[in-house]
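Only one protein chain is missing from this complex, and each of the others stays in its spot.
Moving on, here comes subunit A:
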Amino acid sequence: MNAVHKTSHVAAASAAPILRTRNLTVRFDEFPAVRDVDLSIADGELRVIIGANGAGKSTLLDLLCGKTLPSEGEIWLHDRNITGIGEAAIARSGVGRKFQTPTVFKDMTVLENLQVASSRRVRVFQNLFERVKSGPSDKEIAVAERTGLLGSMKRKASELSHGQLQWLELAMVLSQDPKIILLDEPAAGMTAAETDKTAELLLDLAGGHTVLVIEHDMAFVRRICRTITVMHQGAVLAEGTAEEIECNPAVIEAYLGSATLSHA
């Protein structure tokens, strides 16, 4: 069992990386929130980042999507250095970000949210005389079906449940056709049934998409994950399969603790 996991891990790592970081560091008032992170995500990989509160997980995603500027280090998407080119340009180059608390356009319908997200014509003068279709395109229907929102297309986002909002944001990120999807605790605040559905959705995405997920819930992690990166105090502590991570003494001491392991 262990061997199989290891092979798949090695195979994934040997594929051309879609996202690489080198010495990625950010300091807030001299305090390093993220330190010397060298990350390499292979094309089509589903990677989970775990770590205690304050370990720098969300800050790492903020760095990757341009929300925060790194103090040092570089971020490469394929063969392009995307460090410091701005959020919108990073998004256009193929990085999609889903936040922990869903950010969607509340006063617009689900369809309008998807239309704004899926349009790849983003410049002002491209859109000046561009009309809006009254119905959904095939692509919008497909992505709504995948996230279970097809029946809610005409509803305003403000009328959706919390779980549906999470899926709507995910659907919007998917509509961008990103090369890599960054998800911050996608199952946060969801009911058990919604969590199950989210896990299925993520497994379904893996392969077709490259996905980087932050997650707290180890049971959820074990269901979806192949490779785990553990962060501790801003730095990468360990990387490996779920089994390897759970047996790693440094990880146990720093993060998982005996209580979590007893469920394993």
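Criterion: contacts are C-beta pairs under 8 Å (C-beta built on N, C-alpha and C of every residue); 3 or more make two chains touch, one makes a residue touch a chain; residues count from 1.
In this section, contacts and distances are computed from a predicted model.
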item: Name under which UniProt lists the unshown chain, selected from "Ferredoxin", "Sigma-70 family RNA polymerase sigma factor", "NADH-quinone oxidoreductase subunit J" or "Urea ABC transporter permease subunit UrtC"; value: "Urea ABC transporter permease subunit UrtC"
item: Contact with the hidden chain (one of A:23, A:81, A:127 or A:161); value: A:127
item: Which residue of A:16, A:69 or A:88 touches the chain not shown here; value: A:88
item: Subunit A residues touching the omitted chain (full complex); value: 65, 67, 87-89, 91-92, 96-97, 103-108, 112-113, 115-117, 119-124, 127-132, 172, 176
